[in-house]
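A protein chain is absent from this complex, but the other protein chains hold their places.
So, subunit A:
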Amino acid sequence: MADDASSSSGCAGNLVDNSINQDELIMKQQREIEKEISETIPLVGELEPLASLEKEYNEDPVYLLKVKDLSSKYKNIRRTRPDGNCFFRAFSYAYLEHLLKDKTEYEKFYEIAKNSKEILVALGFSQFTVEDFYETFMEVVQRVGEHAGGSPDRLDEIRAELHEKFNRQGHSDYIVVYLRLVTSGQLQTQQDFYQNFIEGSRTVTEFCRQEVEPMYKESDHIHIIALSNALNVGVRVKYMDRGVGSQVIAHDFPEGAQPLVHLLYRPGHYDILYA
């Protein structure tokens, strides 16, 4: 991508400011790619058998071995749109789905979610914009709460509703924004601890401003650690890459917690896994 952009501006020869133009070309191309992705891949997809991964790696023995290892523990996968928000989207979808079956966990979560807004306002985030995201987020959470632990037929209905909400750009993105704010809030309130995870000379606040709060910014370990700590939710991430061995390595966040959300990580992207 970057190569294309630099070769095209290389043709120009007469450009005064090469760097700006290259940036713009890269951004333009990126927007085109984003547009194509958004037209072809839903925000959150349907449940698929894990075997659909095998097809993807038909001619790739390294990955095939790992898919095999993965299928010994997981039966299904649900893909998310690779738009940089996939961790937040996958996490919230999988967790809310879990809450439908777990009323006790729901009640614990509801308290944490309810108090999260005050933490953000105390940090100096603008009250009315935080409230705006919080309200949409809580609407979805409460809808789940009304049916948590209910009868299986009702659950199917509410699952469909959740799926529909998560695929409506406006609502879906509001949930992502709110979780990004919660993540930023956690990083900022525990600055001293998280500063150690940040490479380079950026402060925690700068890092939040540049890598956590803006939409479409990809999530790293630090985002997952912060969010799982803030909401006190166990997340297991299975890392599938070209590393040696046939095993897919798992990481639990926070360490030692009982994982309620299972995610599959492939370089640059998160999908949801189901046992």
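Convention: a contact is a pair of C-beta atoms (placed from the backbone, for glycine too) under 8 Å apart; a residue touches a chain by one contact, two chains touch by 3 or more; residues count from 1.
Just so it is clear, contacts and distances are computed from a predicted model.
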What is the protein name, per UniProt, of the chain that does not appear here: "Ubiquitin-conjugating enzyme E2 J1-like", "GPI-anchor transamidase subunit U", "Small ribosomal subunit protein uS7 domain-containing protein" or "Elongator complex protein 4"?
"Ubiquitin-conjugating enzyme E2 J1-like"
Of the candidates A:S52, A:T104, A:S126 or A:Q142, the residue in contact with the absent chain is A:S126
With the full complex in mind, choose from A:S92, A:S116 or A:T136 the residue touching the hidden chain.
A:T136
Option from A:P61, A:P152 or A:G170 whose C-beta touches the chain left out
A:G170
May I ask you to list the residues on subunit A that touch the chain which is not drawn?
8-9, 11-12, 14-17, 20-21, 23-25, 27-28, 123-126, 128-130, 132-133, 136, 169-171, 173-174, 177, 181, 205, 209-210, 213-216
